[in-house]
Each structure stands twice: as C-alpha cells, then as structure tokens.
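Removed from the display is one protein chain of the complex; every other protein chain stays in position.
Letters A and B mark the chains as written, and numbering starts fresh at 1 in each.
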Amino acid sequence: MTSNIVLSEVEYNVVGKRHVRPDGVDKVTGRAQYGADVQLAGLLQAKVLRSPHAHARIKSLDTSAAERHPGVYAVVTAADLPFASLTREELGGDYQRLKFASNHVLATDKTLFKGHPVAAVAADSLHVAEEALNLIKVEYEVLPPAMTVKQAMKPNASLLHDDLFTSELGEMSDKPSNVASHMAFEAGDVEQGFQQADVVLEREYETASVHQGYIEPHNSTAFWNADGQLNIWCSTQGPFVVRTNVADILRHPVSKVKVTPMEIGGGFGGKITAYLEPIAALLSRKSGRPVKLLMTRTEVFEASGPAPGTWMKVKLGASRDGRITAADIFLAFEAGAYPGSPVMQGAACALACYDVPNARINGYDVVVNKPKTAAYRAPGSPQAAFAVESVIDEICEQLNVDPLEFRLRNASREGVRRVEGPVFRRIGLVECLEAARNHDHYSAPLEGPYRGRGVAAGFWFNRGFQSAVNISVNPDGTVNLIEGSVDIGGSRASIAQQAAETLGIAYEDVKPTVVDTDSIGYTMVTGGSRTTFATGWAAIEAAEDVKTQMVERAAQIWDASVDDVEYVDGVLSHKSDPELRMTFRELARQLLGTGGGITGASNVDPAGEGNGFGVHVVDVEVDPDTGKVTILRYTAVQDAGKAIHPSYVEGQMQGGVVQGIGWALNEEYFFSDQGQMMNSSFLDYRMPTALDLPMIDTVIVEVANPGHPYGVRGVGEVPIVPPLPAIASAISHAIGARINRLPANPGAVLEAMS
Amino acid sequence: MPGLVHVSTTINGNPTDFLCEPRQSLLEVLRDVLGMTGTKEGCNDGNCGACTVVLDGRIVTSCLVLGVEAQGKEVSTIEGVASPEGLHPVQLAFLENAALQCGICTPGFIVASKALLDREPDADEGRIRHWLAGNLCRCTGYDKIVRAVLDAEDKMKA
Partner (left out) sequence: MEAIEYTTPKTIAEAVQAMASAGDRARALAGGTDLLVQLRGGRRSADLVVDVKDIPELNEVSYNPQSGLTIGAAAPCYQIYANADVAANYPGLVDSASLIGSIQIQGRASLGGNLCNSAPSADAIPPMIAMGGVANIAGPNGTRQVAVEDFCTGPGRNVLESGELLVSINIPAPAPNSGANYLRFIPRNEMDIAVAGVGSAVVLDSSGQNFVSARIALASVAPTPVFAREAGDSLAGKAVSDESIEEAARLAMEAAVPITDMRGTVRQRIHLVGVLTRRTLNNAIRRARGEE
C-alpha cells in the first residue's frame, strides 16, 4: 500500500532532506526543559480560584482567611491589576480593550464563563495553595447564561456585557448586544448568479466547540525583582506576544519584561493568549518570590480557548455542466466571553478553493458564556469548509458529477480574485486535485454495505509577519543560529536547513537555539503556518548577510575588490585567480585575526506568503447497529511549495488530519443547561487514540511559492480543514443520509439513520 | 513539613530514599522532590499516559500511584532508558522516524514502547496501537510513532 509520496520539482543539498532534529536527543531522553520543569530557589506554587458559574455577578469577595492560612505568601484578585485604579478618562479609546483583557485575566464585577479566574494564591506547595482556595469566600448572584449563538443572538438574550455594541458593517449600533460585529463580503451579482443556476441547494450546519487538545497544560513561572525587572518562563507559541500582553495588562515597560519560552508541549493556536503570566507576575510582586502557576487538565478545558461552535447557512447554485454560479453564506461564530471569533477568517476561507463569480458572505461574531475562543489550526476555515464542501458534495450527487472533477472545473488558480478581494498568485490546488485523482486510493474499489468515500478540499492563507535571526560564525567553520521562533514541531531543523543551504555548509554545522525576548529581534508567533516560511526567510537573509561579510573579509585578505570574490556552495574564490580559494571553514579560522568575528543579522516581514491547499480522500465504515464510524483509509494531498523537511511536513499533515478526525467524529464541549462543561477530562473529551486510526497516507505536492527563495508555502494548518467535510460526506454516502451537525458521534449517526 | 514519610525505593536501578507527604503522587515525587522532570504531566488523572513509568515490571501512570506506594518497589523512568553507551533503539527509532513533534508525550511513549518490545519483540501494528492506546499524542496522528516502534523492533533484532 502507498504511504508517503513526495512530488518534488527541485532538489537541493540540505533542503528537502530528512535530518534528525537538533533538539531530538533532549526530547527522547526527558532532558528537554518544558515550562512545568522550571525550578528556582524559593519557588512558590500557585493556584487559581475559578468561577463555578457560567454567568454570575460577584457580590462579594473575601480573601482574608486564605491570606492567614499557614504557608500562604500572597493572594491576588482583580483589585491588584492596574485596570482597577485607572479611570475611563485616563484610558480613553483604550478603555474597553484593556477592560476586556484585564477582566479576562481576573474577573471584576462579573464572571462570564465557568472557570473564569476570580483570585489566586501562592503558597509553599500546590496542596497548601489548594487548601487556601477553599478559604476564599465569594458570593455570586447567578445569571442566566447564553450558551450558543442562536441563544445569544435572540433579542431578549441574557447580555454578557452591558457596554458591548454591534459593529454593524463598520458602524456602531446604539443598543447593547451580544453580537460584537457583523461583517460582509460581496462580489458580482448574487441574485443573477442564482438565476443562472440549474441546481440551487440551501443547507444549515452546526459545529460544536472543540479544544486544541495539546498534551501539556498551560504553565507560567514569574519572578518580579525588586528593581521592577520581570522574568517570565512559560509555554507559549509567541514569547513576544506574551511580553506585549503582560506589559499592556500590567502597565509595565516592555524593556523590563523578559519572556523565556521553554520547550512547548503543543499549542495549535491555543498557546498565544497570556492567561497565567499576569497572575503569576502579580503573585511574585506581592510575595517577593518566584511563583509557578500550572493549569490542571480541567482548567485547560474550562479556561483556555476552545475553537468556536458555529451556526452556518450555505446556499449554492451550479449549472448543469458543473460550474458554481452563485453562493450566499451566513456564518455565526461563538466568540466566547469576549469578542474575537475567527468568523472573518472563516468567511475569507469559505469559498477560497473556488472561482465563484457571484458571492455574498455575512459573518457574525457573537459573545456567549463560554471561555473566550482562541486560534485553533486554520481558525475558522474547518467549520466554513464543512458547510461549503458538504453542499458541493450534495450538488455533485444531484448532477452526477465526480466530486474531484467538479472541484477541478471550479478550482481557484493564479489570477482568480477571492470574494474578500485579493488575487491569487501561483497556487497548487489544481495540482493537488489531480494528484488525488491519480492516487490509487481514489480508484480503489470500496465494496460492502455501510461504507462510503468522501473527498474535500481545504484552504489556508499561510502567513508572513516579523521574524529575526542572528548567525555567528565560529572559528571551526560551524555557526550558531539564534532565533525567536519557538520550536513546536521540528522548526529548529527546517530553519537550520535553510541557513545551511544558503551558506553552502553541512546541516550538522548549524546549531540553532531558541532564545528569550531580550536576546533576539521581534519574532511573531509560531503559528499561522508562518515559521518555516518567515523565520526561514530570516535565516536566509541572515545567512546572506554572513556571506556578504565573508566575501568582504576574503577580499580584504586577498587585497582584492569584493566584486572579484564569489561565494558558491560554501567556497570563496577569486573570479580570475584560481590560486585564491578558501572554503567557508578555512576563512572562518582566520576571522578573529583579520578584523573579528562575523555575525549576520536579519529582521524580516516577508509579504510573499504562498497560499496553501489540500485535498483529502477518506473511506469509512459505519456499524449500522451502533452508529460507530471506523476510518478505513485516509489519504491527504497538499501543496507544500517546497517541503524543507519532508518528514515533518508529513507529520503536520498526519497530525492535522487526526485532529480533524477527532473534530468530525467525537470531540465536543458538552455543557449542562447551566453552562457547566461536563466532559472536562481526556477520558470524556475523547480525542483519537492510536487504536482509533489507520496509517495516514500523504502526498506532498510541490508547486513552488514564488515569494520564497526555496518555494516554501507553510503547511501546518491546511490539513485540519478538509477532514470535517470529507468525513461527513463519507458517512453520508455510507448511510444514505446527510450529516449536517458535527461531531458525527455514534448517537448522532444512529439518529441520522433512523 | 508535618507528616512526611520516609520511603526507600529503587529508581532506574539506584537505591533511592526520599521524604514525601502521603497525598503526593509518585509523579509529584519524581518531578518536585527528586527533580526527575523527564516524566511529564498531561492530565493528572490517568488518561494521557505522559507520566508513564515502569513499576515492578508493569507500566503504570505515575499520577495514579502515591509516592509512598513506591516503598520497596522498583521504578524505571525515561531517565533510565538510555545507557552510557548511547540511546536505546526505541529512542533512536523515534528520532530517525520523526516520531515526535512537540515532544511532551514522547517520554511516556518511549517508556511504554520499550516495555512492549521487552515483552513482545514481534508485536504487529495492531498490537502496538492497542498497547499505546493509553498514551495520547496530539501532534503526530500516531502514524510515525507506530512506524518508529516497528523500526525499533528491527533495530533490536539486528
């Protein structure tokens, strides 16, 4: 059986090879230091008291008994945050933003989700801190919660914020509402487009809240020194974002906040927001000791960001020859307790795979009494794809057109303008669709009752943004590469490979190190599928800087002009004198005596990000007695632009697929009527185990991104997009009934069959 | 601290004594008392396998063992898998097969996989998936982990 295929157009020396990652040995021996592993002299342990109610007013809060408990060193509440002592006048236009950010960290007058922090204690041990939490007295007035967008959008809905007004297509409304914003994209003439259609389908979809499910809980250790220097050690995708958030919420100078990113145990978008860091910092300031704060698994589920539950409506028209003529889409996404769902991204991704001449997309960002949503791998795109791709699947059935053929007829390609405006540069969707059609999976017979095959396409923008890299040349010809991108899945290797390729030296001669925010220039999060692209760009630029300086040094040593020196494949040579030739290593040895060491540096913000597409094929079998779905075979095809490290590209594809399988089949936040999450453990949240899955076959397509020297696009997010619709369609074909709500757990499939 | 208990045990072959409260788990003792932070906490209720150690020859989740229960027992952790001669074949196979991404579940997977191969050197894919069902990984989709364990079998026979 096929497993992993790489369709390469260009071969390099280091790029594209499957090297062992630089941090690998530490991670297979248990020596790698993650956030929870931090040990400091005098370290206190802290715990957070959290709201037991989804929506409540805090009538009184008394921490005095906890403060007196033996072994307790500090207790903090929202009163300790700077926001408590700042006036609306002082903050001006910044008022609501800071209010939301501060209240999210520690609630003031109201708690807006079960798990909302109310107070925190630092003590000798975790157990003593826990004992002290039980001594804090909070009196709540319980309010009715609004748990779904449908509930929250009703005119008489319980309001989370009395000062939140809808941003209605850019204009502020005058009545408080749970709808934070309504945005819209429109292109062409939608009504006319539907008139041109031979088939028009309109369907409604829902998806549940799901969690990123990283195995490492959030953690943060802080030490606030007497001179105001604040040190933070934590697990984050974005140490610079944490620095900004902490400085903002604590009103502290950025230069006095140093964030050291420890090894990170997964994030998928969920480890960007600073949940614990400001609390740990306040506790440290109060106690004068370093303070470690860890979330339990239940706290992770209840108080970090899930991906939004959604309510979506899609109306799609197509002509008999299989061309999409018009689309009208409604998306309402749960923001959680504060505004900021990825509905905008969902709207922009919804139709990105297709050239749709007439389209209208309305998106609503709606606050509900759930934890504030956070990014989760291609935020917004999987839900939107579930809705749009499901309708396309039904249209293909009605028109009796092969679903890959239909997609090929409508596929976005270079020059197509997206509904929200941008025009595609060179992209690889067509190549992915063709690779899927040519794969033996797609032509393999699928026999037997209650079996079905589904296909779907998916899109993610991929991002650029800021990165910085420094490369210092050592006397023995090796180099040290300093970067600000947290390594969440092998990026030290993919960055080092690009530096080695550019310098023309061996992969093993580049030692990459991820450093704190004092030690490298601003680097955006490890997320957005940007790291190998943008920090790779920074590594290439830094390496080019090294090369320029090496050429200058060689010219100086040879008493030649820099124009006479060339640098090819790690060898410096005089263009006209064959006697004058030095390897990188030979020149490195001479640097210290000829003017000093060389460090190449870069700060980049590359704009040439390459959009990513994937096409998935899945076979399922349904147990007609129980509704249980088994994944029989799965193939993921994706355009990586250039796979710098094919194994880790495959790993991103396989990991994304399996998160998508979990989302499609079993994962969901299950709430009581009162808004209590009932399944806040790995036992009942039901992420896939090794026993629930087959091998995940991959095909890496390489349509080089013209905006990157090696053609990199970014790969991390696309693979979670197609599984939702592909699996839903496969189940629908297996049972002869459509799946319009996810997860399609056994009970739901059983209901759909009856 | 009141009520500390003296426990004598063997960890990775070394006689080890420690003091702990009865309410502290073996995981807490390993990490916070003994500084052996290679064993990871993912859920603290036995459902993720990140804290897997070997206790008297059987893999267990150390979050569901009290530290005081280690009295007179033999404990093996990730720190004891490699030898001074080098990495264990399971560790090498994880590296070479890119079977880790973030790495937080990796110590648990390696301890569990080694325990399987010590017992069943010919375990097939289905058996490996069954044995490792108590170890959650959110990054890899398990594909490369299962392949790494199969590769480790070959390495151990070579």
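Keep this in mind: contacts are C-beta pairs under 8 Å (C-beta built on N, C-alpha and C of every residue); 3 or more make two chains touch, one makes a residue touch a chain.
For clarity, every value in this text was computed on a predicted model and none was experimentally measured.
S.K.: From the listed residues B:Asn44, B:Ser76, B:Gln101 or B:Thr140, report the one that touches the chain absent from this view.
M.R.: Once the missing chain is taken into account, the touching residue is B:Asn44.
S.K.: Pick from B:Leu30, B:Leu55, B:Leu87 or B:Ile110: which residue touches the chain that isn't shown?
M.R.: Touches the omitted chain: B:Leu55.
S.K.: Looking at the full complex, which residue from A:Lys313, A:Lys511 or A:Arg686 touches the chain that isn't shown here?
M.R.: With A:Lys313, A:Lys511 or A:Arg686 as choices, the missing chain is touched by A:Arg686.
S.K.: Write down which of A:Ala46, A:Leu665, A:Val699 or A:Ala752 is the residue touching the left-out chain.
M.R.: In the complete complex, the chain left out is touched by residue A:Leu665.
S.K.: List every residue of chain A that touches the chain not included in the displayed model.
M.R.: The missing chain touches chain A at positions 127, 130-131, 625-626, 628, 665-666, 670, 678-679, 682-684, 686, 688-689, 691-692, 745-747, 750.
S.K.: Write the list of chain B residues that the hidden chain touches.
M.R.: The list for chain B reads 3, 5, 21-23, 25, 44-47, 49, 52, 55, 58-61, 63-66, 68-69, 71, 112, 130-131, 133-135.
Assume only the chains that are shown with their structure count from here on.
S.K.: Could you please state the distance in Å, as a whole number, between where the Cα atoms of chain A are centred and where those of chain B are centred?
M.R.: Centre-to-centre distance between chain A and chain B: 29 Å.
S.K.: Report the residues of chain A in contact with chain B in the complex, numbered from low to high.
M.R.: Chain A reaches chain B through residues 18, 20-21, 23-25, 27-34, 36-37, 39, 124-127, 212-217, 263-268, 294, 296-297, 488-490, 645, 647-648, 650-652, 654-659, 681-683, 687-691, 693, 695-696.
S.K.: For a test of understanding, state which residues of chain B touch chain A in their complex under the given definition.
M.R.: Spelled out, the residues of chain B in touch with chain A are 1, 21, 23-24, 28, 31, 35-45, 47-48, 50, 77-79, 81-82, 87, 91, 94-98, 100-107, 110, 128-130, 132-147.
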